[in-house]
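Take a look at the following structure, please.
Incomplete set of chains, arranged as in the complex.
Letters A and B name the chains as they come in the text, with residue numbers starting at 1 for each one.
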Amino acid sequence: MFRNQYDTDVTTWSPAGRLFQVEYAMEAVKQGSAAIGLRSKTHVVLACVNKAQSELSSHQRKIFKVDDHIGVAIAGLTADGRVLSRYMRSECINYSFTYESPLPVGRLVVQLADKAQVCTQRSWKRPYGVGLLVAGLDESGAHLYYNCPSGNYFEYQAFAIGSRSQAAKTYLERRFESFNDSSRDDLVKDALIAVRETLQGETLKSSICTVAVVGINEPFHILDQDAVQKLIDAFEIVKEPASEAPAAAEPEGGAGGAGGDDDAAQDPPAAADEGAAPMEI
Amino acid sequence: MFRNQYDTDVTTWSPAGRLFQVEYAMEAVKQGSAAIGLRSKTHVVLACVNKAQSELSSHQRKIFKVDDHIGVAIAGLTADGRVLSRYMRSECINYSFTYESPLPVGRLVVQLADKAQVCTQRSWKRPYGVGLLVAGLDESGAHLYYNCPSGNYFEYQAFAIGSRSQAAKTYLERRFESFNDSSRDDLVKDALIAVRETLQGETLKSSICTVAVVGINEPFHILDQDAVQKLIDAFEIVKEPASEAPAAAEPEGGAGGAGGDDDAAQDPPAAADEGAAPMEI
């Protein structure tokens, strides 16, 4: 169980110049259920997998509207994600109150990243355990950013985070060159297929995924469940042959193997219900 | 006894991206006596099991009125639950004083969750050790939420928390589709049966359970003991054959086995009186 003496305090450097606590927080993102984002010139689509705790509950929300022009999908610690999206909302309100114009997406993303960086440099805090895909539209066009627990952010054409996101990334990489000129509906279709890739043999249904869109003349909104189901049916998105799934899973298993799999083995088993990551509960 | 080096500080991530102290606080909820909630379109019913410390005492209160339209049932650390329900009460008072309308249930639940999240990100605090079933009625209808020590919350049709809640959950899952259109009295009946499920062979009496209702034209109130007993008699809720109990207990034993049972073995025995969880005293 013991690994090293440099990985219990966020303000302690390892001899090789790494901050393990920050890297561990990044692992929390991989434990969350998958979230996917795609961007064309005019639209950004966010999609995520919903794991309801049980039949009795509605699912945990993973996509939040921040403002008319910005929304966010999260993977990892849901409570951290909610607190951060509330912060984003209040920043947007303050900006538009002061300047009477919407807060540019890139600017909000930097503020969010700076807030995360502070948590990596104080001994009495911890890094946030959540990754955020930020979708937005402003004067400079449609944007998709990924904000990481380390305080970094990246702009993406398309990206997938969370558990089993490697299969989705593989799909997105095969197709991403076409995204920039995709129509809104093609983007949604690709988002749904990417979601399906992360399901490992489960059938894609509107009840287990959420899709949101923001674009020109279309404020950020979450598609309702019926609309999503109709799209699934229209696009005839059924599970592809299982033959690809193991292969797609393999790279992730390999890449994350040293850290991820061993970790799972090393962390004592927690009393998780129904296989969901306990911290997401 | 030793488990790992990442689980004594709430601000320390494990290599696999988990916050063990938060998960351990969630275990405290499982140690509390059971609490149950059900919701129809018009009513929400809360019920809980009362374990009096002894014949000499009245039982510990586990259901609190927050406002005319909101109430809460807790499982876990009673003192934490009391402090949180006091916070909820003062939020409701402040809101209705300022806006002259009742605080929407969902909004209160988010504030409560944010308060819990803060305790998971400061090294000199600890996560709250209590789960709260929040029942409320506002303009958007009847609501039942579960607030977790992790700072997460969920909306439920029906839910059960606390010790031996698995049996109740099994019952609720079998029946939940009918709840939305249930009458107030059917909801109460189902709540009582769910309570009975958690009793493991004990007979259901009004003295060992509390039931509360909030609904249209019915402010949140706790039913008096005689009324409950009459309902028990009327519904003829007697113990079902014991054959089911072990089976119902099994899943829980299995699910929580890695964490729960081992934990019980690993924690040194405390001087508990009469088998109640000592922290509930």
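Just so it is clear, contacts are C-beta pairs under 8 Å (C-beta built on N, C-alpha and C of every residue); 3 or more make two chains touch, one makes a residue touch a chain.
Keep in mind that this is a model prediction, so the values were computed, not measured.
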Subunit number of the complete homomer, 2 shown here: 7
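Assume only the chains that are shown with their structure count from here on.
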Chain A onto chain B, rotation angle from CA fit, given as a multiple of 5 degrees: 50
Distance between the centres, which are taken as Cα means, of chain B and chain A, whole angstrom: 31
For the chain A and chain B complex, residues of the former touching the latter: 1-3, 7-10, 20-21, 24-31, 53-58, 60, 76-80, 82-83, 86, 119, 123-127, 129, 259-260, 263-264, 266-274, 277-281
Chain A contact footprint on chain B (complex, rising order): 2-6, 9-20, 22-23, 26-27, 30, 110, 113-114, 116-117, 120-124, 146, 148, 150-152, 154-159, 169, 172-173, 176, 255-256, 258-260
